[in-house]
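Got a structure here, written out as structure tokens. Questions coming.
What you see is part of a larger complex, with each chain still in position.
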Amino acid sequence: MSSGLQFGAGIWLFGQFIDRYATNAYGPPVGTIEAIERAGRVGGLVGLDINYPFPEEDLSLEQVKEALERNGLRAIAVTPVIYDQRFARGSFTHPDPAVRQQAIELGKQATDVARALGADYVKFWPGQDGYDYPFQADHLQLWDFTVNGIRAVAETNPDMQYAIEYKAKEPRVHLVLSSSARTLLAIQEMGVKNVGIVMDLGHSLFAKETPAEALQLIARHGKLTSIEVNDNWREWDDDLAVASIHLIETIEFLQAVERIGWQRPILLDQFPFREDPVEAARVSIKRIQALERLRQRLDQAALKEAQEKQDALQAQQLIFAALLGLDGGEE
Amino acid sequence: MSSGLQFGAGIWLFGQFIDRYATNAYGPPVGTIEAIERAGRVGGLVGLDINYPFPEEDLSLEQVKEALERNGLRAIAVTPVIYDQRFARGSFTHPDPAVRQQAIELGKQATDVARALGADYVKFWPGQDGYDYPFQADHLQLWDFTVNGIRAVAETNPDMQYAIEYKAKEPRVHLVLSSSARTLLAIQEMGVKNVGIVMDLGHSLFAKETPAEALQLIARHGKLTSIEVNDNWREWDDDLAVASIHLIETIEFLQAVERIGWQRPILLDQFPFREDPVEAARVSIKRIQALERLRQRLDQAALKEAQEKQDALQAQQLIFAALLGLDGGEE
Amino acid sequence: MSSGLQFGAGIWLFGQFIDRYATNAYGPPVGTIEAIERAGRVGGLVGLDINYPFPEEDLSLEQVKEALERNGLRAIAVTPVIYDQRFARGSFTHPDPAVRQQAIELGKQATDVARALGADYVKFWPGQDGYDYPFQADHLQLWDFTVNGIRAVAETNPDMQYAIEYKAKEPRVHLVLSSSARTLLAIQEMGVKNVGIVMDLGHSLFAKETPAEALQLIARHGKLTSIEVNDNWREWDDDLAVASIHLIETIEFLQAVERIGWQRPILLDQFPFREDPVEAARVSIKRIQALERLRQRLDQAALKEAQEKQDALQAQQLIFAALLGLDGGEE
């Protein structure tokens, strides 16, 4: 590997995809073990973010652990499925307190699974927590339910690290935890030390943030638990291969990753509906590695100087010089 | 009914919803006959746009006809499912000519079904025809495949009316026929007389068009085959109940519907993931009827005069006077 | 007045408009005194947010005070012009420390003017503080400069209230303080008690926030200094008359304004490039008053119940019943 970066992936990258139109799915069913084996075939992954419960009722934790080991992988994270039918009208914010409690209980079970698998953190992605229509909800009540629910899980497991993955929307039309800044405010309200943020590069682009800035802001608050990467057209969470569209901003993001001293894995979060998932993962990894090599060609001192002057043309010239093989004078 | 408008609906409004996260669906399975019965319970519908093939392999056309009749409904349109697994990489634009031919064949079969059911038109919604990544495709080839494929169906059935429903994206990240103007150009290239447009109010909002203008432009070109209605947040095809968000623009759209002399049904196209579908349909119908009554309170002569002066404040004052029960002087 | 709400306006609403294309302006020049007189003619305003320095070098504070009194107005706020030629490359974030200091000094002068005029607060709208190109700036340095600059002004005047008006972009392509949550985080870092937020309804819509929620979140943090209102198409700060487009969301916003117990004026922030400004202001005021009356017809107990169930259709039905004069059963 040309860079020191380590890579992981969400296990869903290797599974079956479905959407509201292709209700018979984009491909055949894929079991958990098969998904792990596909991940193993990528060749550059150190571990996975694994959904719980497993789709297969009879699959044991032991079988999952064995499959991971057999493929040279480890569990990086466990993500409880708080966004399927049971939680269609909300998980931590469901209007029925019994369902809210179910979300909390599932969070606790996922914690046990994370411990058993040796995962670094439990990730909450509350994709059903929000609203669809104006006037549908008491917005601060949704906020409070979110804060209370995640805190309830985190408080009972002070030794486990939790992380929230924010996203502007989907499947809910509007999600409560929609941006990095809002999520930082929510975490402050929780008043616990073991809840951080999974920053997804694509979600940040989609939320119209400056990803390189959001990453550093989260890190400065001491709340960066993990990083996921992909790309999109900035209007939806398209989950495409890394840097496919936002190449320049991905380089700027990788600069920020180095700057904050990131040592843990970067996880691929892609939905290759119509592509081979193993190849789609490899493409992203090789592309990031190539961008890391490119960054090593960057004249960092000159870039720092240009940025201190906020000299856009000069700063960009340095990037394009590295990217297009030009010396500074020529570009 | 307080207005002369007739209402239909897409049969999918009454079916089971699923998406890429709630892969176990938002509710239990719903068969075709049950969906028709739900439609019948709405009380204000004259007919349905029906997907073909039916999800149930053993369901006969006769059974569908009987269910429609029993519920006081008729088939307004037939929409072939050219966007499921088989067509995941494209229907009319699939890279494999054999699959492109399958799309054409399915279009012809849907035509036969439309004839058998007495439907007014066959609708093509080529939701998988487009691209996801920069450089993925030869764009004019996609365009030509689209034109050729739809023409191939239309030419062999000159007695049937066809209609294209344009949409900016989803499930493909970029669709070929993304706007009203582009679809008009494509229809021109087809050189056949029996292909028109289904204008979906939500797709027009989502495409950042002015729906009232797009409707009139399509009608002026003689290509308006049908109208579908719903609402969204203008950044995705949320398929919410009519006028939930864009109330003012929906009134402007209904003005245009009257102006072009529309006599055929208006079809509801909603995806009430978390709501009761019968109630969701009723809400839209009653709201449109209320807006029709409101339009009758509008001082149309004064509005016409304000629009000729392009006097925004005066034109809006007339709308708000009707909407908020104020006389012109007070608002 | 049908509601207890008081109204103010930005003085710019009554001035001359110019943009990058109509460089000879949309109308003739308007002096400060004339703008105040126009504001007086509106009839429903209690005061103004006044820019400083005044465009006229020889205009005295006394003359401004007299003009305000003569027109039954007071100074609600003073907004230093930290976004013109001198600050084209930034005010608090300018790369040159001398210019950053000029911004701070201007903030202090504006404070003196605010005291002399009896204004409630000094508003900072740092519209040039941000970046245009990827890689142009060290993002956290911009953040720190912003925090430090505003704190420097606020610390030296602990008796004066300051407020930040956030905005996603314009004139800078990306502004540092782009959203309510980011601004709350920045204010926390300042560590002073006299800096709050001016929430502009249009900026919130444009930032793709839920305005009713953002308002309550800011108020809960004790940081709501003032409210400005207008409307736009949610993709730019169009500064149109209130509720012209987002009628439903404006009602939801007004519900939140009442809920937080707001007693101070609401300020109009419009740019009627092609309309009569006095009429444009009147339209907004009358419309808000009409919406306030409408809110009084709302069945608040039923709405609360619907929101607790997160029942979108029921909650919306109550709004539409009030809006379209329907009883609940009929809609």
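Odds and ends about this structure:
Order of writing sets the chain letters: A, B and C. Residues in each chain are counted from 1.
As a convention for this text, a residue touches a chain if its C-beta (ideal position, glycine included) is under 8 Å from a C-beta of that chain, and two chains touch if they have at least 3 such contacts.
None of the values given here were measured: they were computed from a predicted structure.
The complex is a homo-oligomer: every protein chain shares one sequence, and counting across the whole structure file gives 4 copies, of which 3 are shown.
Basically, only the chains that are shown with their structure count from here on.
A rotation of 180 degrees, rounded to a multiple of 5, brings the CA atoms of chain B into register with those of chain C.
Counting the residue numbers used at the interface between chain A and chain C, over half appear in both copies, so the two copies meet with largely the same residues. Put simply, the C-alpha centre of chain A and that of chain C have 35 angstrom between them.
Shared interface positions of chain C, i.e. residues touching 2 or more other chains, are given as 248-249, 312-313, 316.
On the side of chain A, the complex with chain C involves touching residues 89-90, 93, 95, 131-141, 143, 168, 174, 179, 181-182, 184-185, 208, 210, 212-213, 216-217, 220, 248-249, 251-252, 303-304, 307-313, 315-316, 318-319. Across the complex, chain B meets chain A through its residues 16-27, 83-85, 88-89, 127-128, 132-134, 169-171, 173-174, 233, 235-236, 238, 240-241, 244-245, 271, 273-274.
Partner chain C is touched in their complex by these residues of chain B: 208, 234, 241, 243-249, 274-276, 279-280, 283, 286-287, 290-291, 293-294, 312-313, 316-317, 320, 323-326, 330-331.
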